[in-house]
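Got a structure here, written out as structure tokens. Questions coming.
With one protein chain held back, the other chains of the complex are shown just where they sit.
Entry: chain A
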């Protein structure tokens, strides 16, 4: 009997053709084609059974009738594939009891359990079936990235390959071992952060490199990624900072104070933390990011718009754990926290820069120049009590007195004159 002809690179997991009648057991009657008590029904077998083929290859199959009724013939038999009748010109009688089929340029399998190729009797009843697996061997997985949450575990993610779908169930296995000793281990918790990911929950060594790789296997072959070498200490991330609070700074209309707590999980591991803050106006999708908030748990945002609701988030990067020289991995952003700046009739500049609390120098250009001026003043004038705190108090006083003046003169935000009014409802 002609067998299927797979493509040149195929490594099929083929089974030898097996007559269905050999599946009989004392307790299980034949699955298909059981002679039903004198009905004269035929049995049949399709060959090859459950072949595996490359996309684009051809298949030659046969349906052979075994009948205990004299005159059993393949005349009138026909094929369906996934429920669709195949054109009669694709099949021909090899002999009186065998119908052959030739399929060319096969497409990838429609379902992972295999395409259903069925041989039917003339009346449409099913005589035999075989499942075709048509696809591609796996590509080499790549782009493995891993991170450890608080040095307790390791999660890795990878990309399966550039080609995309293999049309066959492809099994991915993440393997890891200590670089200089130990046996290969296999990760067991898959799909934790997406379809191509795995989580190793425990028993990880520190201060020693691991080798990590991914093996992909399907019916047509296997592929292995390059090996990634890493020390768990170099890929540490942590939880977002808890207890983020955002509040007004007295009556200052363009500032908000942000405070948070450093993530508790790593507090015993002597690391320096870097933080980032991002904030946006309530009805905007554009975040502004404040970098360089190093190892402090508070910050003041300045240059904000008065009378505006802001959403603020903070994230943490643990670096220098146990003396590691490498930066860690940024945590997720904390849950958004909102606060509003006090209302003003004078619109603010709309920009923002983070200022540390307590009047310490910041990196904003205005305040940098002011710092320089104050420094010059202290040197060349007799103003020993000058400080940023005093400057902020002056600004608050200026804004209050400006508001009072506007109310007295009946000036509205756009500069138009109008009647004085009480506080907004």
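As a working rule, a contact is a pair of C-beta atoms (placed from the backbone, for glycine too) under 8 Å apart; a residue touches a chain by one contact, two chains touch by 3 or more; residues count from 1.
In this text, contacts and distances are computed from a predicted model.
A chain of the complex is left out here; the name its UniProt entry carries, from "Chromatin structure-remodeling complex protein BSH", "Ribosomal RNA-processing protein 43", "Cardiotrophin-1 isoform X1" or "Mitochondrial intermembrane space import and assembly protein 40", is "Cardiotrophin-1 isoform X1". Interface note for the absent chain: among A:55, A:131, A:265 or A:281, the touching residue is A:131.
In the complete complex, the hidden chain is touched by one of A:80, A:192, A:298 or A:340, namely A:80. Residue-level contact of chain A with the missing chain is found at 15, 18, 20, 23, 25-29, 31-34, 49-50, 80, 82-84, 110-118, 125-126, 128-131, 169, 171.
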